[in-house]
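Left out: one protein chain. Kept in place: all the others.
Letters A, B and C name the chains as they come in the text, with residue numbers starting at 1 for each one.
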Amino acid sequence: MTDLRVYLTGERLDLPALNKALPDTETVGAVASFTGHVRGSDGLTALELTHHPAMTEPALRRIGEIALKRFALQALLIAHRHGRMAPGEPIVHIIAQAPQRRAALDAVAYTIDVLKTEAPFWKREWRSDNAIWIEPTITDQVEASQWLETET
Amino acid sequence: MTDLRVYLTGERLDLPALNKALPDTETVGAVASFTGHVRGSDGLTALELTHHPAMTEPALRRIGEIALKRFALQALLIAHRHGRMAPGEPIVHIIAQAPQRRAALDAVAYTIDVLKTEAPFWKREWRSDNAIWIEPTITDQVEASQWLETET
Amino acid sequence: MRIELEFYGPIQDRMGGARQAAEIDGTPATLDALVAQLAQRLDGGDYLQADHLRIAVNDRLVDRNSKLALAEGDRIAFLSPFSGG
Partner (left out) sequence: MRIELEFYGPIQDRMGGARQAAEIDGTPATLDALVAQLAQRLDGGDYLQADHLRIAVNDRLVDRNSKLALAEGDRIAFLSPFSGG
């Protein structure tokens, strides 16, 4: 049994509810998770995430399917917010279930690293009425490419 | 601010409560977690974890302190169960908070890998009235030693 | 032939908005040929040739050198580098 859940929403992510979304089966030995939050800094008013109305959800689903297979997961959940978020609010929540810890831990790292550069989202930081676009960093690109190079 | 919480208990771990134990500050950008569960297999009745009454909690605390520093974490929680557990029950729950994702992800992997071979716990699998001790695997030792070799 | 251009991410600021219509001469055989024509025709169009942009035709990512069978009303999206998560 493998189970992929992808949620793309403009509403605030409900982490406790998401943590209960995957079935608690007795064959799951390891569960790893990652949550990215809006980090408050220098008078940040809001972080705005734009997505592509047609392409983003399929991209998340494709990343999830590759992760499920590559790490032989039992289940994977990817929840990603779009829209305007206040400092502290969750942006993304990922949960991987596997028989063994290494698969669960690696799958979560893979999913967040690859999602950063391969899912069509764009970020803007707002400080009162001024917005600046946040471009992906070189580190983001390096971390994603380490996983992607070994993929083909 | 750095914050280390260590819980060693004979009671069932309450994951939702533990997930709320660390403060939700606006400077936390990344939260990673790992949960190890008793994996049901071949008629397993229970998993029993023995700990050392005086040495185990300080060992967990020492591992946590090293992780906090090594990965520049904002907070780290390590909760570990002892006693007899049914298949599906959580054994260990680890949460790391950091400004950046890599630190949070690596800290969780470090903590579970090192804890497996450096915290005084011993495991016995029960199948009805028969118990067998579970020795650490070579993989466990290799994964811990990769972190520990670079420590000194 | 009239097509729709869409811009996602920082490229919006360069192109002056999220979408605009464009009139195309002939039927460019590849995405590269289409982009070259747009580069000449649009204000700030040079930027469309930047390597780091990804391009989608009717919501599907397409390689720049792949063959193109453009039709009236097709949507060509220029996507700045993604920064999710």
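Just so we're on the same page, contacts are C-beta pairs under 8 Å (C-beta built on N, C-alpha and C of every residue); 3 or more make two chains touch, one makes a residue touch a chain.
Just so it is clear, the model here is predicted, and its values are computed rather than measured.
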Going by the touch rule at the top, give the shown chains the omitted chain contacts. B
Which residue among B:55, B:72, B:86 or B:142 touches the omitted chain? B:55
Per the whole complex, from B:15, B:91 or B:104 the residue touching the absent chain is B:91
Chain B residues that touch the omitted chain in the full complex: 36, 49-50, 52, 54-55, 80, 91-92, 112, 115-123, 133-136, 140
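To be clear about the criterion, only the chains that are shown with their structure count from here on.
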By number of C-beta pairs in contact, which two chains lead? A-B
Hey, how far is the Cα centre of chain B from the one of chain C, in Å? 50
Report the inter-centroid distance (CA atoms only) between chain A and chain B in whole Å. 23
Which residues belonging to chain A are in contact with no fewer than two other chains? 36, 112
Touching two or more other chains - residues of chain C: 85
